[in-house]
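This part shows subunit A:
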Amino acid sequence: MTDLKLYQVGTFAAGNRLLDPAQRTEQSSGERSNSITSGHRACRGCGEALGARVVLDAAMHATGGRMVTVNATGCLEVFSTPYPESAWRVPWLHSLFGNAAAVASGVAATLRAQGRDDVRVVAQAGDGGTVDIGLGCLSGMFERNDDVLFVCYDNQGYMNTGVQRSGATPAAANTANTRPVGTRVGNAFGTGKSLPVIAMAHEIPYVATATVADLHDLEAKVTRAMSMHGARYLHVLVPCPVGWGTTSADTIRVARLATESGLFPVFEAEDGEVTGVRPIRRQVPVEDYLRLQTRFAHLFSGEGRPDVVARLQRQADRSIAHFGLLEEAAR
Partner candidate 1 sequence: MRRQVEGSRAIAETVARCGPDVVAAYPISPQTHIVEALSDLVELGMAGRCEYLMVESEFGAMSACIGASAAGGRAYTATASQGLLFMAEALPNASGLQLPIVMTVANRALGAPINIWNDHSDAMSQRDAGWIQLFAESNQAAVDLHVQAFALAEQLSVPVMVCVDGFVLTHAMEAIDVPEQELVDAVLPPLQPAQCLDPAAPITIGAMVGPEAFTEVKFLEAHRQLRALDAVQEVADRFHAASGRDSGGLTSSYRLEDADVVVVALGSVLGTAADVVDELRDEGVPAGTLGITCFRPWPFDEVREALAGASQVIVLNRALAVGSGSILGQDVRLTVSGGPTTVHDVVVGLGGRPVTRHMLRRLIEDVRAGRISDHALTFPDLDVETVSKELARTVDGADGAALAGAVLGQLATPWPAEEEET
Partner candidate 2 sequence: MSGRCRDEVTSRAGRAVMFQTRFHGRGGQGVVTAAELLSVAAFDQGKHSQALPSFGSERTGAPVVAYCRIDDRPIRSHDPVTSPEAVVVQDPTMLHIPGVLDDIAIDGVVLVNSTRTPSELGLDHLAARVVTVPATDLARERLGRPLPNTCLLGALAGLTGVVDLAALQRAMRDRFAGAAGDLNAQLAADGFDLVQEGPEGVRHAQAG
């Protein structure tokens, strides 16, 4: 049975001054580490920049500032470290695209060998560096149960190189190499993989999904993850205004619609079993979500492709059924 968490007392503000201080977010605190500080070169409305800030500040809080991070090649790494400047206020290592998990495993190994394992390791990568090129190293880290929290910021494509398709790109999405030309509807149905489910198959101590639409939930999951040891995986949906074709002001709204439509299930799992879900409070048809993004505009222009939309709706319905996202919550 899942507890329904209610944070809002009044407005939607992250801090919400009417909340008990203990329930406020780290982001609302003046004491937050600001792990990635302002001045970086992210696009306006970048979901990943927001996600990284929330995740790392929560991790810094949870670990008393005893944390180092390893970052794969990708948007986050590129926009945060334009030599000679760096936006990082935490120890930060960038190596390559596909090896964040292996590098992080190496960092954790040295810390352990030197008796410094009060210092915790967080690896960060985009969806490309996680589900495609990073999968081998990540699976290795999982099966060894190395003491690393791996965070995937999923904007569903290779955004930094110009919006190409990844193994996390949803069906029917228009990307630079899955354009809806000829008879193609965009990214093919029947492809793609769910890294959270793959992570669960490794039976690692903790797997969770989250989005930047619910900062309380995201922070809570980071905190929970950092209270554990061993291999842990957090998959965060982070809309990309450029790649998704959303307005920069819609980032959080679009992320919320992704969960409320059922297309992006939000859940937690431990040792391979789902332990809790964030129920959908007000289910929305997938169309409400898709119409906000020009990467799906081809489904609605002219006569549109109602068959494709229906197929996406069926995907959402299956996800809702599988994870029990509309079940009555026990209180």
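Everything that follows uses one rule, which is that a contact is a pair of C-beta atoms (placed from the backbone, for glycine too) under 8 Å apart; a residue touches a chain by one contact, two chains touch by 3 or more; residues count from 1.
The set was built so that all candidates are chains of the complex that A comes from, given by their letters.
Note that the structure is predicted; figures quoted are calculated from it, not measured.
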| Considering only this complex, which of 1 or 2 touches subunit A? | 1
| field | Touch list for subunit A against partner candidate 1, complex | value | 65-68, 70-71, 77-78, 81-84, 86, 88-96, 98-99, 102-115, 119, 136-137, 139-140, 143-144, 146
